[in-house]
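Left out: one protein chain. Kept in place: all the others.
Right, chain A next:
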Amino acid sequence: MTAPFELTDDSVVVVIGTGAGGGVLANELAQRGVSVVALEAGGRYLPEDYVNDEWDSFGQLAWTDTRTTSGDWRVAKDFSGLPAWIVKAVGGTTTHWAGASIRFQPHEWKALTNYGAVDGATLLDWPIDAEEMAPWYDLAEAKLGVTRTGDRPGLPGNNNFKVFEAGARKLGYEEVHTGRMAIQSTDDGDRIKCQQTGFCFQGCKWGAKWSAAYTDIPDGEATGNLEVREKAHVARILHDDSGKVTGVEYFDEDGNLNFQAARIVAVAGNSFESPRLLLNSASSMFPDGLGNSSGHVGRHYMRHLTGSVYGIFDKPVRMWRGTTMAGIVADESKHDPSRGFVGGYELETLSLGLPFMAAFLDPGAWGREFTSALDQYENMAGMWIVGEDMPQADNRVTLSDAEDQWGLKVANVHYSDHPNDIAMRDHAYRQGAAIYDAMGATRTMPTPPYPSTHNLGTNRMSERPEDGVVNRWGQTHDIANLFVSDGSQFTTGAAENPTLTIVALAIRQADHIASEMSAGNL
């Protein structure tokens, strides 16, 4: 049923990237009868291909093409060529994500209004709000099969969650549960019920977790309106003399450069590759890159606060068993400046296998302080901090001097913490440690941020063209038939894991594009 489209077919929508943004957009357009060519830099891997082995899986799925880093974030020192832990494959990072699916809180759509101006930060209100997004969130939750929404029950708690939950309750936290997860919790859904295997980050071998790779992509292909071209690395978006985009140049698996014509181009390569592509597409008409008359392309890079807390106990926990992100404390996600910072954070359980724990617990550390912690691996519990980091103009993706295997300039990712980020992280470290202390931890360890998986903001959405790159539909202010469809359109990051919002925005954008095409406006 897969639709083959001609390279010269200029009636198609070209979607670049097939993750939470692009994969969903491609399917939703195909469902509405729109012809779509989706270009995916990675290959296609399905549950039978995934491996329950951290490094082998990383080799199979991770984006390891060249990137460079700068700024004072520790990732730039410890993992200088690996600013992100994201996926290069059909389905994008939806193969790797943990599944946490929570809505923005209403006040987070209007961060500037509700937090006030913050020195050094480039806060801005989204041009959309909770009320407008509510029906799209409903659709996204139904698509992903999110637990604790609709009539879907929550997942059972694993060992790691039980420690976390009991400690949180002792501290007086009330919003504590096994999360709203895009993981099947019953036997009566389209997907197999969670088998508590662990290895959510390595691709779910049961397909219990939602991933575009085995849901939206094949659903779209089944309509006959979607063609996914794998191992197709887009080099440049081209335009005509009127300033409308005409299609894209991409390298195929054999290294040949092709031109695919397009009626509309939607960029969804994540917050590094999307601005990189717009910048690499600079022309005499758009010397600073496409969509960049405002100068905002690549700026305001956000990665969520992140950080982890691990606790060691005098008895076994075996945190790796079962759902990786097995529960949440949401009490600290409110905006309460009395804590010494604006915005809020979530605490979510997390576990790493021994190989990744060795790599990420305290990168670069050695000696007995480090190894005595690993010796207690079996007795460890772990949690991750997801908090709203401040957008800053100079935290940005620019073109590096380095080139990739295609001879294209790669993304340099520059990030430095804002004082608000540091204050929030310190607060979260203390609260996380207190949760484990309340359960009798013999040692707690604040763990620095891993290479980023929540990459946001580098083509941000704004009401006014001078404040950002795209409008309320993800359409670039500069070019009517050029859209951005991934997390790079986030105006601010909020405290929530971003995938549900990316999916909701993609469904909404597909609806808008399809109706504008029908109306002859695009």
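Descriptive notes on the structure:
Simple rule for what comes next: contacts are C-beta pairs under 8 Å (C-beta built on N, C-alpha and C of every residue); 3 or more make two chains touch, one makes a residue touch a chain; residues count from 1.
To be clear about the criterion, contacts and distances are computed from a predicted model.
The complex includes a chain that is not drawn, and of the options "Twin-arginine translocation pathway signal", "Transporter", "Biotin/lipoyl-binding carrier protein" or "Chemotaxis protein CheW" the UniProt name matching it is "Twin-arginine translocation pathway signal". Summary of contacts with the chain left out: across A:Y137, A:W210, A:W320 or A:F483, the touching residue is A:W320. Screening A:D9, A:D53 or A:E249 for touch with the missing chain picks out A:D53. Note on the undisplayed chain: of the listed residues A:G23, A:P83, A:G99 or A:G157, the one touching it is A:G157. Check A:K205, A:R236 or A:R276 against the missing chain and you find that the one touching it is A:K205. Only one of A:L7, A:L354, A:A393 or A:I422 touches the chain withheld from this view, namely A:L354. Against the chain not displayed here, chain A makes contact via residues 51-53, 55, 156-159, 162-163, 166, 194-199, 205-206, 313, 315-318, 320-322, 353-355, 358-359, 364, 366-368, 370-371, 374-375, 377-378, 439.
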